[in-house]
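For this depiction, one protein chain was excluded, whereas all remaining protein chains were kept in their positions.
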Amino acid sequence: MSRQHGATWPFGRLRASGYLGRQRRMGILLILPALVVMFAVLGYPIVSSIVLSLQHVEPGGGKFSGTWVGLANYLNIPSDPAFGTALSNSIYFTAIEVIVVVSLGLAVAMLLNHPLGRSAFFRVILLIPWALAPVANAVIWKWIYNANYGILNYVLHDLGIINQYVVWLGDPRLALNSLLVADIWKSIPFIALLLLAGLQNVPPILYRAARLDGASAWQTFRFVTLPQMRTTILICVVLQSIWALKVFDLIYVLTKGGPADGTVLLNFLSYRETFDFGDFGYGAALADVLFVMMFVLALIYLRVFRPTSGARQAGA
Amino acid sequence: MSASSLAPVAARKASRPAPRSAANRRARRFVSRGVVVAGLVIFTIWTLAPILWAVISSFLPQTALTSTPPDLSPTNLTLDNFQAVLAGDRSLVRGLINSSIIAVSTSAVALTLGSLAAYALARLHVPGSNKILLMILATQMFPGIVVVIPLFIVISRLGLIDTYIALIVVYLSFILPIVVWILKGFFEAVPVELERAAAVDGASVLQTFRLIVLPISLPPLFATGVFAFIESWNEFFFAVILTRINVKTAPIAIAEFSGQYTTLYGQMVAAAVLASIPVIVLAVVFRQYILKGFVEGAVKG
Partner (left out) sequence: MDPREQENVIRMSRRNFLLRSAGVGAGLMVVGALPAFLAACSSSSSSGGPGASGGGALTTLNVLAPAAPDPAPPGVAKFSDTIVAAFNKWQTDNSAKVVYEAPPWPQLHDKMQTAFASGNPPWDVVYMSGWVPEFASDIVPISDMLPADLKADLPPSSFSTTTWDGKTYGVVFTLSLMTLFYNTEHFAAAGITEPPKTWDDLKTYVKELTKPGQYGWVLNYGAPEGIGGTASYWMIYLQQAGGKMYGPDGMPVFNDTPGVDALQLMVDLQAAGTDPGSISYVGINDATNVFTAGKASMMMNWPFTWMPAQDPTTSKIVGKIGDALLPAGPNGTASIDGTDAWTITTASKNPELAMKLIEFYLDPAVQKSQAIDTGWLPIRLSVLNDPEVQAKATNAQTVLAQSQHPYDSFVTPDYNQVTQALGTEIQKALKGDSTAAQAIKDASDQVTAIVKSRT
């Protein structure tokens, strides 16, 4: 298209005259402020942290630079037992959270899509956990999980489900699962909303056709709903994975990584190395590794679950 | 959607016995209705229980909360916790004001810059737009923890620690990408014919944007604005590091009630409840925009 204007590289298309050229130039102009803000603010810190990860920073040195050690920080990572723990914790946490949140979110979305669930009341209460600050969420669950006065223990004990008060945050496995429940509780609403929108975009004619064909509810779900929702579900999985890997406020307020490193996730480990131990170089290396992991994960998702050609464009 | 996914259904129908009776159908509908009702009830309890307990706890004094079983008799209800967190030295009010200022500013600027950028990406054939989008997604993935210290260094050298502008700009850097991402999806869904018609009428790009696209896009715009507001209100760790005294935000105020030597549980949850009311109210008031605009835009994006 640009050839007919005799365009040449670089910026050939921009220099082109006419409607398209005008549009493109305008486009650059309009996008520039946003890009400038984003990259100006984040550019130096991200580059700085990559540079830092290649240095050995002497903690407590009152400086923010150190001696060059190349990839030594990265090579130390696999042999760090805390990293192994954090990695397995993060994998477990992310996998379970994504599976549970997306499944339950889909169930909630379907409930809300049903005629009985159309009331605004349900949508209102959906919004509450979503709007809550992660710190507020952590504080509320800290109070619920309290070993001696928490309401969870009291209710379960009263119902006869447990005989003795459980120390929810006392056992490494249990503490991690308790954090998981708290984060799942907060995450379901947003995912449910996304899935609800996706559900509402399913052309009703397909449901009618299925009903005419005599499909049962399960068959309708499996052969009509799910395929139509493929893109939406993919988006939910990607988003929820990223958020699960970035969980921080919850750990900071509730367990600070304990007990026995049971609730140390990768993000928190990077925080601990940087802020508690002052090992800026190693902390930066951990953060960069986490970033690469998330990036690769997103790419894998997009490749494996590539939306079908007939579905709406995914945009990535 | 292709017809192939309906084929198994059709095949199954061919092998099915005679159609079910009307009574069976009614029974099935009754059961499925029961399932839905049960599901809705469970969902309501699951979602509301923690909030309700937090609100109830905030009205009870420490001694009532530390009895086993918790002393829930209505005679204990007190406003002491709220008075303590609102008045006094560790005032929550300052946090609420600061958070309001920061959140309003951030969402206003994010909407302005973000909608322009989103429109550019959606309609204006910006070269390299796919790469730009990918970069935008990438900024979301970078763990904020380590970025904090370099940011602190730059901001402190500029003398901007503990100022509104510092937090606003920092929040913009990670809220803008989401805003752009969502609005782009929605702008793409606006019928192109409308814009072409405007162009034919001689409207410039900006005029088209302002007079045609924006008015149609009000729901997603407001919804995204609310989303940006909530995100900047709720942010915690950057606020801890980049503020000192004057610009303490609401989440910081919440965290102030669990110190090393005391945990006054009632005050702790009272602060959490109070600091959450503005965002929850906002979300509920603007829920129709959120549900219609933001969510759909996200899905289409």
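As written, the chain order gives the labels A and B, with residue 1 at the start of each chain.
As a working rule, contacts are C-beta pairs under 8 Å (C-beta built on N, C-alpha and C of every residue); 3 or more make two chains touch, one makes a residue touch a chain.
What you see is a predicted model, and the numbers here were worked out from it, not measured in a lab.
Trainee: Among B:V31, B:V93 or B:I165, exactly one should touch the missing chain; which is it?
Mentor: B:V93
Trainee: Out of A:W168, A:F223 or A:W243, which is the one that touches the chain we can't see?
Mentor: Going through A:W168, A:F223 or A:W243 one by one, A:W168 is the residue touching the chain not shown.
Trainee: Just the residue numbers, please: which parts of chain B touch the chain that's not shown?
Mentor: Chain B touches the missing chain through residues 61-63, 66-68, 86-91, 93-94, 96-97, 100, 148-149, 152-153, 156-157, 161-162, 215-216, 218-219, 222, 240-241, 244-246, 252, 255-256, 258-264, 278, 281-282, 285-286, 288-289, 292.
Trainee: List the residues of chain A that touch the chain left out of this view.
Mentor: So the residues of chain A touching the unseen chain are 58-64, 146-149, 165, 167-171, 175, 255-256, 258-261, 272, 274-280.
Criterion: only the chains that are shown with their structure count from here on.
Trainee: Just the number, please: Cα centre separation of chain A and chain B in whole Å.
Mentor: Centre separation, chain A to chain B: 13 Å.
Trainee: Show which residues of chain B lie in contact with chain A when the two form their complex.
Mentor: These residues of chain B touch chain A: 1-2, 5-6, 8-10, 12-13, 16, 19, 32-33, 36-37, 39-40, 43-44, 46-48, 50-51, 53-54, 57, 65-70, 113-114, 116-117, 119-121, 123-127, 132-134, 136-151, 153-154, 169-170, 172-174, 176-177, 180, 184-185, 188, 199, 205-206, 230, 233-234, 236-237, 250-251, 254-255, 257-258, 265, 268-269, 271-273, 275-276, 279-280, 282-284, 287, 290-291, 295-296, 298-301.
Trainee: For the complex, which residues does chain A have touching chain B?
Mentor: Against chain B, the touching part of chain A is residues 13-14, 19-20, 22-24, 26-31, 33-35, 37-38, 41-42, 44-46, 48-49, 52, 64, 107-108, 111, 114, 116-117, 120, 122-136, 139-144, 146, 148-149, 151, 154, 158, 185, 189, 193-194, 196-198, 201, 203, 206, 209-210, 213-215, 217, 219, 223-224, 227-228, 231-232, 235, 242, 246, 248-249, 252-253, 267, 270-271, 274, 280, 283-284, 286-287, 290-291, 294-295, 298, 310-312, 315-316.
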